[in-house]
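Note that this is a trimmed complex: some chains were dropped, and none of the rest were shifted.
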Amino acid sequence: MKLITAVIKPHKWEDVREALETFGVTGMTVSEVSGYGRQKGHTEVYRGAEYDIALVPKIRIEIVVDDSDAADVVDIVVKTAQTGRIGDGKVWVAPVDSVVRVRTGERDEAAL
Amino acid sequence: MDGYYAWMLMSSSLVLMMTVPALALFYGGMSRSKSVLNMMMMSFTALGVVGIVYVLWGWSMSYAGTNVAGLFANPFSAFGLKGVDYADYVYVAFQLTFAVITAALISGAIADRVKFSAWLVFLPLWVTLSYFPLAHMVWGGGFLSGASEHGLSATLFGFVDGAAKVIPQDYAGGTVVHINAGVAGLVLVLLIGKRLGFGAEPMKPHNLTLTMIGAGLLWFGWFGFNVGSIVFVAGDGGEKDIAQFMSETGVTWINTTLATCAAMLAWLAVERLRDGKGTSLGAASGVVAGLVAITPSCGSVDVYGALIIGVVAGAACAYAVGLKYKFGYDDSLDVVGVHLVGGIVGTVLIGVVSSASAPGGVDGLLYGGGVKPLVVQTLTAAFAIAWSAIATLIVGLAIKYTLGWRITEESESEGIDFNEHGESAYDLGLSGGARRAGALVGAVAATSSSKEEANA
């Protein structure tokens, strides 16, 4: 099993979801996060006080997949989330020992 | 009459409150969290700009100046209220608030995508070309009023002792305010184009509690709008006027409330039948639809007429707001679906359900008044639509080919609040701002040692 974590631009989320669905990913866990990196945030000014907003909104997707699918899923995310502009995000793959489906207690492949 | 006068002071204040904050909230809640501030700013600046313009030449051009071909009055004769009696300032105040909200209503159609500067330029031009003339025509004794010998109705059906035989009815602004704003919204939408992702991306209201507050405050303010719009028969401030004040206003209050209640329930019923569930946005929208439709007719119908107008308006608008998806124009917050449609329903139905038994009413079709009132109401609405469309087109094109209307695609998808105002509406993290944290850049030096001094 692998855990694929993708941090992408919010407005790309819909496309990514569709692409993964087509590929056959049946589930994922999504959260709203803030990104810090080359893409600079905004400057906001409130009553003359200037704030340098270092963080930009991102969507973080976690997908647990079979080792065999990992490479494809990563490629799909990278392809669909890409705009070519700074701040497109990152995708990383990490090992997972096991996964369980709470409803049934099924494990690993069966749990996905 | 100082009681009536007190009511006018209150009504003017109420109608001003309709734009800021009521309309700002109603619209702001429906927009996305990345554009709520821009939405609210359009209402605030409508008040800021039109409020000043109205005093400078708006009043003169609507009511005080000398009549030009029945279309508008001389904007300079009473420029800056020159020569206006202090005792009449309250009417300037009342009318000022109408001009303001009409302009502000338009903003709902062009949410999320318009340069703030373009909006600021649009405001004075539009009220000058579209609002002031229509106000003059309908309420200033102009072409669409019953007082003008060469007016539309007089020309059609004759004119006897100082009034058109069939008096066009618009008690509080179905044509001048709602049809006018609705048409302007539609024209701008067609000129400006859709939001990125319209029809594809979700664009749901980001905070319906704001929309509900707004709808409630609009209703509250609308009592000033409708009930304050009484015009006196005698007009000498004597017994007769007082008596009229102390009866007609009760009727307009009740009619306003009835139609609005009916429209709310009608909208919810349509949703229940069509979508399976009645929504809070539907209730809020129904409220506004009802208020819009009863605006021209609140003085000319009885309780059943008010109920009919409310039901029809609620149902019609509930369907109308769906049309933009069919025809693909992005009337973002449904200015067309609610104000244009609701305004037409209210203005035209007068010809049908208006009743002579009502204080300001003549018998409509339903009460044996024949078809003439209906014709007059319909043609009046049609003329208002045409005028507003042309005026808006001129202003809209002028801006399109000079300043330009749209912000960049990046700005739009990132959010107009950031890019036009450099702000974000919310920072709710309990970690006191950390989530969208950033170091304070401006003028910090002098206070960097604040931690130590904090308890000095």
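First chain written, first letter: the chains are A and B, and each begins at residue 1.
Assume contacts are C-beta pairs under 8 Å (C-beta built on N, C-alpha and C of every residue); 3 or more make two chains touch, one makes a residue touch a chain.
Note that this is a predicted model, so its numbers are computed, not measured.
In this file the complete complex is built from protein chains present as A x3, B x3, though only one of each kind is pictured.
In the analysis below, only the chains that are shown with their structure count from here on.
Per-chain Cα centroids separate subunit A from subunit B by 44 Å. Subunit B contributes residues 197, 201, 413, 418, 422-424, 435-443 to its touches with subunit A in the complex.
The touching residues of subunit A, when paired with subunit B in their complex, are 11, 14, 34, 41-46, 48-55.
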